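All protein chains but one are shown in place.
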Amino acid sequence: MAVFVLKRLASLLASLLFASLAIFLVLEVLPGDPAAFMLGLNAAPDTVAALREQLGLTAPLPQRYFGWLAGMTVGDFGISYTYRVPVSDLIGARVQVSVPLAAYALTLSTLIAIPVGAIAASARNTPLDAGIMGMTQLGVALPNFWFAMLLVLVFSVGLRWFSAGGFPGWDDPFAAMRALTLPAVALALPQAAILARVMRSSLLDTLDQEYMRTARAKGLSQGQALRRHALRNALIPVLTIMGLQFSFLLAGAIIIENVFFLPGLGRLVFQAISARDLVVVRSVVMLLVFAVVTVNFLVDFTYALVDPRLRRPVS
Amino acid sequence: MSTLRVQDLSLSIRAVQILENVSFEVGPGEILGIVGESGSGKSMTALSILNLLPRHSQLSGSVTLGGLELSGLSDRAMNAVRGDDIGMIFQEPMTALNPLKTIGSQVAETAWVHGHAGGREASRIAREALDRVGLEAEEFPLIRYPHELSGGQRQRVGIAMAIALRPRLLIADEPTTALDVTNQAQVLGILKRLVREDGMGLILITHDLAVIAEMADRVAVMQSGRVVESGPVREVFRQMRHPYTRKLFSTSAHVPQRTPRAFERTLLDVQRLERRYAIPKRLPWEPQRYKLALDGVSLNIAKGESVGLVGESGSGKSTLARTVLGLETAQGGAVHLEGLPIRGPHGTAFGTRRETQMVFQDPYGSFNPRHPVGRLVAEPLHLLRNGAPKGADRKALVSLALERVGLAATDADRFIHEFSGGQRQRIAIARALIVEPTLIVLDEAVSALDVSIRAQVLDLLAALSERLGVSYLFISHDLHVVRAVTDRVYVLRQGKIVESGPTAKVFTHPEHDYTRTLIAAAPRLDAALKSRFGDA
Partner (left out) sequence: MRVGANLIAGIGLSVFFLALAGVSLVWTPYDVTLLVVGDRLQPPSQAHWLGTDHFGRDILSMIMVGARTSIAVALIAVGVGVIFGVPLGLFAAAMRGSLADEIVMRGNDLVFAFPALVIAILITAIFGPGAVNAIIAIGIFNIPVFARVARGAALSVWTREFIMAARLSGKGSAHISFEHILPNIANTLIVQATIQFSLGILAEAGLAYVGLGAQPPQPSWGRMLAEAQTMIALAPHVAIIPGLTIVLMVLGLNLFGDGLRDYLDPRLRERRP
């Protein structure tokens, strides 16, 4: 187990290193002179030189890259060129919206999808199964931001159960969760539809495994065999998809902020793009990649908890 | 009173008749053997008794267990019977256990689910059951996972689950088919002992007459869903009233006609062949370790000779075949064919490649399903590069190869899924023959076939060898087959040849302990009947 975790940890660090290198190359090397790029065509040469000095662009590339890495490890992401404040402050405030939103949506999607998929599988080829499959087929096709608009139309404009947008901050956790509920539902349902389909097909696969017949021959009822033997085996492919979904949900959270006027990473990064603030862009992108890679590491770790063949390999 | 009584059992699935009026009885402490070829309905009979049938099954007739009528019982009532009164063991030990649960919890579950015990008591029952099948606590604690056990050990866990509550009846469906001979002997021994100790009835389902002859008190012969003959083993095997029983007997003991010949010229010469695999490192800085799959194997085959290679799984049989054919690279030693090394400076030399071909085990997996038979059979002609015949010549060659194996030239236009398992093995032989090789390696080539089909394919191979002078390297775990069709034999164990010599001599006077164990473990029809009933 320790070896497994160490190995995964090493590959996590390698992924982060390569990803940061890719981001650095695209944002710092591709534009030629980032300072000139950020200031635009009409900037005076001495302004460009000043910014170059301020951003530390006069140093050689390797030094700049490792300086950036070293800064990030202690939480120093540099100074935003447009906001004139440390990027870590900007990001810190916004992460508190985007990451909880993605996590909230992932929780909802899992809580909905696993029982629904299990019900559909145990009722296979009945009208109930067909009904669930039809609903999920529709759910998979929903663009989440459009679904969010419909939710606003019905629950905020129509029924007035939720405010149409904005975020009150975490001082009042209840109000904060309430503000994140409609966005989380909008994100979660389409993903839940995918996950439920995966759960159903995975469970159907395990139901046909020979150890299920063994369990029935021991005297377990269909339901007992399903709960005690099929579910855990069926969860392995579901975990894989959940890992992938987190990156979709994070991207979705950034898009859906627009619908609800949430002060998250999305708004920050889109404004930074139009202001050509590359310091903010590279930090946000690195953060998103970090989140995706870390979640995949956690998924691998969960695999090992579920599956003894990974935890105790036989050489 | 009999333990189990099955009367007029009929089964159809989606209107296809699977079983027709099957009747038999099993008494306490009695072993009933059910024998038949694939598709005879023997497994379905077992599943019908437990009522674990696929959906859309229609079952009729009567099944009584110690006076209790099981047919018509609700699934809930059957749950109480399964595992408690009737235990069952399945064929595939590798897939019959849940990979995510410990063996202890899986055995204890039998006790738990029937409400006989919970927690500690269930664990005690599990421990006792595992002890009874020879999995001692020291080496096999309850917290072992299935993947940490070998196939034979897993099959014993399967038995422990089935007998944990000392059921009145045990059903074993081909329990040793997936096992090596030594494991098979062990598992059969355990079953015999459990029957004696617990006085339970055992239904032993198998395709192997020798297993029946060794184990069963009574036998039922099944063919296409019907019991064609049944009775005490001795009576049935002596009298063989039904023609199908006679056919099963003659084909399973079949020895192809071969004229003894003298062989002179050496065709294949393998010297001190070594093949090792790197064991994946757990940590990058660990030193690299290797597994020796072939440990200095030397072997030779003369022109026209049939040489057998026997060994259990993991002994390196298939690795040897692949290395000899140049599909894998050896780390040491040399392979010469007609005096020429098989590997040139750029991999396997083309000239030697066309001299060797192979026939594989799986009649289903060894053909690309998307190509017509003509193209499949012609594939090795690629070896001739620009010298390969084209157009009508190519067609003629394919026709000739197909006709040589007893198929029609017109079969070239059909697809592989239109053929049966036996026909497919003929096509595989035709594919091997098309480049007129001097050596054909047969890797478990008849192992997947039913006995009657197997006899035909063996006859074909013997005839081809005589007519074309082709040599065979015949790889098999099945000692009877090797004995029936080879001139000389090599015994491989853990990558080493432990014994070799003329087949007749090795089988009658084995010198190495391991060879003796192998031969003693393999059930033999005539020997079993002789030792049990005294007359031959």
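We call the chains A and B, going by the order they appear; numbering starts again at 1 in every chain.
Methods note: a contact is a pair of C-beta atoms (placed from the backbone, for glycine too) under 8 Å apart; a residue touches a chain by one contact, two chains touch by 3 or more.
Predicted, not measured: the structure shown is a model, and the values here were computed from it.
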item	value
Sole residue of A:K7, A:R178, A:R232 or A:R276 that reaches the chain not shown, by the stated touch rule	A:R276
Of B:D269, B:D362 or B:E466, the one touching the omitted chain in the full complex	B:D362
Residue of A:V5, A:A43 or A:A251 in touch with the missing chain, whole complex considered	A:A251
Residues of subunit A in contact with the chain not shown	11, 14-15, 18-19, 22-23, 26-27, 30-31, 37, 124-125, 137-138, 140-147, 149-150, 152-153, 157, 194, 197-198, 200-202, 204-205, 244, 247-248, 250-252, 254-255, 258-259, 266, 269-270, 272-273, 276, 278, 281, 284-285, 288-289, 292-293, 296
Contact set of subunit B toward the excluded chain (per top definition)	322, 325, 327, 350, 353-354, 356-358, 360-362, 365-370, 376, 379-383, 428, 431
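Keep in mind that, in the parts below, only the chains that are shown with their structure count from here on.
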item	value
Between subunit A and subunit B, centroid-to-centroid distance (C-alpha), Å	49
Contacting residues of subunit A [partner subunit B, same complex]	3, 6-7, 209-211, 213-222, 224, 228-229, 232-233, 306-309, 312, 314-315
Complex contacts: residues of subunit B adjacent to subunit A	50, 52, 75-76, 79-84, 87-88, 90, 92, 95-101, 109-110, 113-114, 145, 147-148, 158, 161-162, 279-280, 282-283
